[in-house]
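This part shows chain A:
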Amino acid sequence: MSRFALAVVLLTLVYCFALASFHPWDIFFGAVISSALLVVFRRFLFGGEPSEIAGLPGRVLAFFPFAFATLYNILAGTLEVTMVVLHLRPLNKPGIVAIPIEERTPLGVAVSMLATTLSPGTFLVDIDWERRVMLVHCLDASDPGRVIEEHQEFYRRWQKRVFP
Partner candidate 1 sequence: MIVFTLGLTWTLAVLLSLLDGRKHPVGGIALGGLAAGFAGLLVLGWEVFTNGPVTMVAGGWPPGVGITLRADALGVTFAVLSVGVILIALAYEAVSGIESRTFPALAMFMAAGLTGLFLTGDAFNFYVFFEIAMIAAYALTGYGERARQLRAAFIFAVVNLLGSVLFLIGVGALYHLTGTLDMRMIAERVAAAQPNAALLTAVAIFVAFSLKLGLFPFHYWLPAVYTGVRPSVAAMLSGALANIGSYGLLRFGGELLPQELEMGATALFVLGTTSIIYGALQAVSRRTMTEVLAYSAIGQVGYILIALGIGGPVGFAAAVVYAIINSLNKLLLFLAAGLRGWMVGAAFAVGAFSVAGVPPAAGFLGKLVLFQASLAVESVALVALIFIGGALSFVYSFQIYQRVFWKPQARAYKISPSTARLLVAGVAGLLLFAGAWPEPLLALGQRAAAAVLLGGAP
Partner candidate 2 sequence: MRPRLAAPVGAVFAALAFAATLWGWLLAGGGTVDLPWAPSWDLRFTLALDGLAALYSLLATGIGFAVTVYASRYLPLHLEHQGRSEADIPRFHFFILMFMGSMVGLVMAQDLILIFVFWDLTAIASYYLIGYDAHERDSRRSALMALLVTGITAVCLLIGALMLYAAYGTFSLPALIEASEPGALLAAAGALIAVAGLAKSAQVPFQFWLPRAMAAPTPVSAYLHSAAMVAAGVFLLGRFYPLIQKTDWLLDALLVVGLGSMAVGGILALTRNVLKQLLAYSTISQYGYVVFMFGLGGEYGAVGASFYVIAHALAKAALFLTAGAVTEATHGETRLSHLGGLRRELPFLMVASGFSAAGLAALPLTIGFFKDELFFEAALERGGVFPALAVAGAVLTFAYTWRFWSGIFLGERRSEAHGVPAAMTVPVAALGALVIAGGLYVAPFARLAQAAGEVTFNAPTPIDPAYHLDARAENLMALATYALGVLVILSRSFWIGAAEAFARLGELAGPERLYFASLKGLNAFSDRIHDLEVRDLRTRVATILGPTGVLVGAGLLFTPTRGAYEVGAIGPLDWPLFLALILVAVAAIATVFPRRHLTLALVLSSVGYILAVVFAFFGGPDVAMVQVLVETIMALLFIGILVLLPRKVLEREASNPIPRRRKVRDAGVALIAGFFAFAVSWSTLSQPALEESVAQEHIRLAPEAHAKDVVTAILADFRGLDTLGEITVVGIALLGIATLLSRGRLW
Partner candidate 3 sequence: MILVSALTIAVLFGVGSYLLLQRDLIRVVVGIILVSNAANLFLISAGLSRGQAPIYPLEEGVEVSDPLVQAMTLTAIVIAFGISALLMSLVYRVYTSHLSLNLEDISEAEVREEESIESREVAED
Partner candidate 4 sequence: MKTSVMTRVVARVLLVPALVVALAILIKGYADTGDGFNAGVIAALGMLLQYVAFGYEEAERMMPVRLVAVIAFGGLLLSLAVALLPLFWGLAIFTHVPGPGEEVIHLGTVELITPVVFDIGVFMLVFGFAVGAIDLLARAIHRRET
């Protein structure tokens, strides 16, 4: 239920943002449309997942630090990429690093990789479920061990509480 409610709220927000209007009627229609669509596609969207989100308030709270950490990564990455592109720093052994998935859920993998890919300097190439690793391309892979460690550190510290 809370999963559904959260979805309705977010979708209603999308609707109102798209209309750029928070008129009560618009909120109402947004909620109606969102609920209706969620009902129509419930099997596709929620099939197999519990309807309740465990520890919702805590996860919402933990989301913000996670977001800021990601933003920091993005800015730092941007700087790095800029330096490399503008010949201010040499292109030092880029390459593909295999980062173990460890205890991440599929959603966790997705979010982890989204955050990784968003920040310049790293992006997801492929996921190898047999080896249970995520292949990530790094602009600076001169020390793969350090890269892996940084990633796992980021996951444990910021992401795990929101998207395990």
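Candidate selection criterion: all candidates are chains of the complex that A comes from, given by their letters.
Note that contacts are C-beta pairs under 8 Å (C-beta built on N, C-alpha and C of every residue); 3 or more make two chains touch, one makes a residue touch a chain; residues count from 1.
Nothing here was measured: the structure is a model prediction, and the numbers come from that model.
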Of 1, 2, 3 or 4, which one touches chain A within the complex? 4
Tell me, which parts of chain A touch candidate 4 in their complex? 7, 11, 14-15, 18-19, 21, 23-30, 33-34, 37-38, 40-41, 43-45, 106-107, 109-111, 113-114, 117, 124, 126-127
